[in-house]
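What follows is a single structure, written as structure tokens, with notes after it.
Removed: one protein chain of the complex. Kept in place: all other protein chains.
Which chain is which? They are A and B, in the order written, and residues in each are numbered from 1.
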Amino acid sequence: MKTKLFRKGDIAVILVILVAAAAFRLYQTKQSDKLEAVITVDGKTVETIDLSAVESKRVIELDTAPKVVIAVEKGAIYFEEAECDDKLCINCGKLSRKGDTAVCLPAKTVVTVSGSDVDVMTY
Amino acid sequence: MGGDGVLKKIGAIFAAVAAVAIVAFFVWDGVFNKTASKEFFAMDTVISVKITGKDADKCVAEIEKCVAELDSILTRHKTTSEISIINKNSGGNLSDKTAEYFRLLLDVSKKSGGAFDFTLGAVSDLWGFGKNPVVPEVAEIQKLLSECGYNKVTLSGNELTVGGGIIDFGAVGKGIALDEIRSILENAKVKEAVISVGGSVLLYGEKEASVGIRDPYGNAGRSIATLSLADTCISTSGSYERCFEENGKTYHHIIDPKTGFPVENELISVTVISQNGAISDALSTACFVLGVEKGAALAKEFGCEAVFITKDKRVYATDGAAPKLEITDTSYTLI
Partner (left out) sequence: MKKSIAFKTALGAILCAQALALGFLESLIPPIPFLPPGAKPGFSNIVTMFAAGSLGLPQALAITLIKGGFAFVTRGFTAGIMSLSGGILSTLAMWLLLKFADNKLGLIGISVICALCHNAGQLGAAAVITGSGVIIYYAPVLAVFGIATGAVTGIILKAVMPVLEKQKQYFYR
């Protein structure tokens, strides 16, 4: 194997990727939102929660295999328990901002904080 | 070959600069577009803040502290608050800031011909909204009404004299909180912020946000129309808040200072848009009391915009508000 470590083409590759990533990130920040959590299991929405409206902590036990328990509290949602091995979903911590996402692949469960068409309510 | 080398060098430098710029963008994005949000309870209501900018976290903490302080100044629940002391002494020497708010509210009271009156503390206590509401005796109300009135309040310099009635900032406390929060944001490195103090909203920064006007007949999270606005305050007064029923009749919390009874007119909610939070709060109450026509005239006098919603689901918007308004619930019609 006699490939050189570095050629000019590498710079082009890295630049193109950086530009694309930056553009995508800019596009993401343009999206507006409201603090709303969506729990989906296997692509189907199980529950939609307005995190602003949550007054005290409650837990949602999902009937998945492996079993997961999602906790909701004022302004945040997170995986509290999961009967899987890696606990990656629990390591995601508390989701409280637009776009925050936690995924439990074994349980096919996604929790995401998504935007709605209204930023704030007046009443 | 030599020229080629120079070109290559220029190309390499250009590429390096571009790469550094993009990496810098990611770092900058992480630092200056930092978002912080928090929801907490204070001033008897829910306060939600969402701030984007370098100082986001710092601002959230400061706002929490500021609102708690403001609560301890404005509340009538505690005898040690500034308002309670003013009420006890029928006036007093005010701090510059408090004097400024009194000046503003007196102005709204005068220009609204008393439709907004912040001296009716005793009357609303009589109704007991929020706690143990009852319909009081007419004679009792009449007696209290004759004792109070904004026109008995005088402010010369910072010296306040209350000639009768009990000062109550219940209708404007949220708006005052918004003004205080705005001054925190102005003194920090913040790009934009969306603040809601119990439904009174402050939009800070140049980015436009869509503000949902609550469905008067539906649950609090549903909106019937949206306003696309930036850098302003929005307050709403609606007869759906803090209401109660007695003998088959519903009573709500917006008291007509002329009768001492809840306002009875065609309106179910009024939303006012103003640069000043205290004014938007005060005007939303005054406009509710005055009705569509006089209310719109008053808003105009203050250079504010307003959206009126009637019980029969008609929506009136002032000339400045109409282009920003989008009705999302088709059972409501814009007149």
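Throughout what follows, contacts are C-beta pairs under 8 Å (C-beta built on N, C-alpha and C of every residue); 3 or more make two chains touch, one makes a residue touch a chain.
As the structure is a prediction and not an experimental result, all values here were calculated from the model.
*Asks:* Which is it among A:L18, A:A53 or A:A71 that touches the chain not included here?
*Replies:* A:L18
*Asks:* Touching the hidden chain in the full complex, which residues of subunit A are there? Just list them.
*Replies:* 1, 3-7, 9-10, 12-14, 17-18, 20-22, 24-25, 28, 40, 42-44, 84-86, 88-89, 91-92, 99, 101, 103, 105-106, 108-110, 112, 114
Criterion: only the chains that are shown with their structure count from here on.
*Asks:* With touch defined as at the start, can you tell me which subunit B residues reach subunit A in the complex?
*Replies:* Contacts found on subunit B: 12, 15, 18-19, 22-23, 25-26, 29, 33, 35, 37-40, 46, 48, 50, 194, 196, 199-201, 203, 209-214, 220-221, 223, 226-227, 234-236, 238, 241, 271.
*Asks:* Quick one: which bits of subunit A touch subunit B in the complex? Just the residue numbers, please.
*Replies:* Listed in rising order, the residues of subunit A that touch subunit B are 11-12, 14-15, 18-19, 21-22, 25, 29, 32, 35, 50-53, 74-75, 96-98, 117-123.
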